[in-house]
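Worksheet: one structure, shown below.
Just one protein chain is left out here, and the rest sit where they should.
Note that the chains are named A and B in the order they appear, and that numbering of residues resets to 1 at the start of each chain.
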Amino acid sequence: MQLALFIIFGALAVAGALNLLLQRHPINSALSLVVVMMSLAVLYWSLGAEFLAAAQVIVYSGAIMVFFVFVIMLLNAGEEERTKGSRAAYIVGFPGAAAIFCLLSFVFLSERHAFRSSNVGGYLNNITSNISEISSVLFTKLLLPFEVTSVLILVAILGAVVLARKEQ
Amino acid sequence: MSAQVPVAAYLILAAVLFSIGVAAFLIKRNLITIFMSIELMLNAVNLTFVAFAHMWHQVSGQIFVFFVMVVAAAEAAVGLAIIIAIFRTRETLNVDSIDLMKS
Partner (left out) sequence: MSHLTDFQTFLLLSILKVVVVLVITLMAVAYTVLLERKVLGRIQNRWGPSRVGPFGLLQPLADGIKLFLKEDLMPIASERPLFLIAPIIALSCALISIAVVPFGGMQRVTVNGVGVEMFNVADLNIGLLVILGITSIGVYGIALSGWSSNNKFALLGSLRATSQMISYELALGLSLVGVVLRAQSLSLRDIVNSQSAHGLLSWNFFGGFQFVAFFIYIMAAYAETNRAPFDLPEAESELVAGYHTEYSSMKFAMFFMAEYANMITVSCVATLLFFGGASSPFGHLIPDFGGPVVHAILPILWFVVKVLGFLLLFIWVRGTLPRFRYDQLMSFGWKFLLPMAMANIIITSLIIALRA
């Protein structure tokens, strides 16, 4: 079950990410990013983080990406055109990304004896939940960071309103 | 039923997603798409956090992801507001055309 979920949704996530890279229209890229986020939510669930899976769907796919789609619709952003800068980016971009991938996977594979394997059974089948555990840590040990993030969000809202408002 | 997936597989998946995000960030010319590839990279990092949290049976990794989500939401709000402001003055979203302080 864990293996099946990993293969199906991992493949879906990679396909969505590649589609983001290859599509020329921003709205297609945005929708493929939604696919990536939804499949990551399923992977989180299979890793026993069901609260995060729900938060991923609600916050990322349901709010942030809707906001992106909304802005693309509002600005009526068309297809991107090829410019001189894009050719230079092709020359630098792909080897750079490949180098980062090689580095990361080399580190992960050389350290793989330190990692264990994950099994899903206990999390998906019982009705146990780690939401209470998360919330007790969040509201006791990490209360200050939690409140600081709420201030951060408030500042972000104010900044967004000020930036997006029409100048008089 | 009890087929297990090594945590390294999740990390490799995250690495793939992160590299695609880097590539998209470097190659894409549209401001909104570049912004979306940053979100993709954040998501890839979140996946490693969740995988490690599962491996050590601790919730700290998941709480990290929670905070990353909060920051990503704030970042998206401000970033898209900046993009709207840029579009209003420049009428373009191509990053190659947005290279001057004065227009």
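By our rule, a contact is a pair of C-beta atoms (placed from the backbone, for glycine too) under 8 Å apart; a residue touches a chain by one contact, two chains touch by 3 or more.
Model, not experiment: these values are computed from the prediction.
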{"item": "Hidden-chain contact residue, picked from the options A:74, A:92 or A:161", "value": "A:74"}
{"item": "Contact with the hidden chain (one of A:22, A:58, A:88 or A:107)", "value": "A:58"}
{"item": "Hidden partner chain, residues of chain A it touches", "value": "27, 31, 34, 38, 50-51, 53-55, 57-58, 61-63, 66-67, 69-70, 73-74, 127-129, 131"}
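Here, only the chains that are shown with their structure count from here on.
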{"item": "Whole-Å gap between the CA centroids of chain A and chain B", "value": "6"}
{"item": "Touching residues (chain side chain B, partner chain A) in the complex", "value": "1-13, 15-24, 26-30, 32-33, 35-37, 39-40, 43, 46-47, 50-51, 53-55, 59-60, 62-63, 65-67, 69-78, 80-85, 87-88, 93-96"}
{"item": "Interface residues, chain A side, partner chain B - complex", "value": "1-4, 6, 10, 13-14, 17-18, 20-21, 26, 29-30, 33, 36-37, 40, 43-44, 47-49, 51-52, 55-56, 59-60, 63-64, 67-68, 71-72, 74-75, 77, 80-86, 89-90, 92-94, 96-98, 100-101, 104-105, 108-109, 112, 115-119, 121, 130, 133-134, 137-138, 142, 145, 149, 152-153, 155-157, 159-164, 166"}
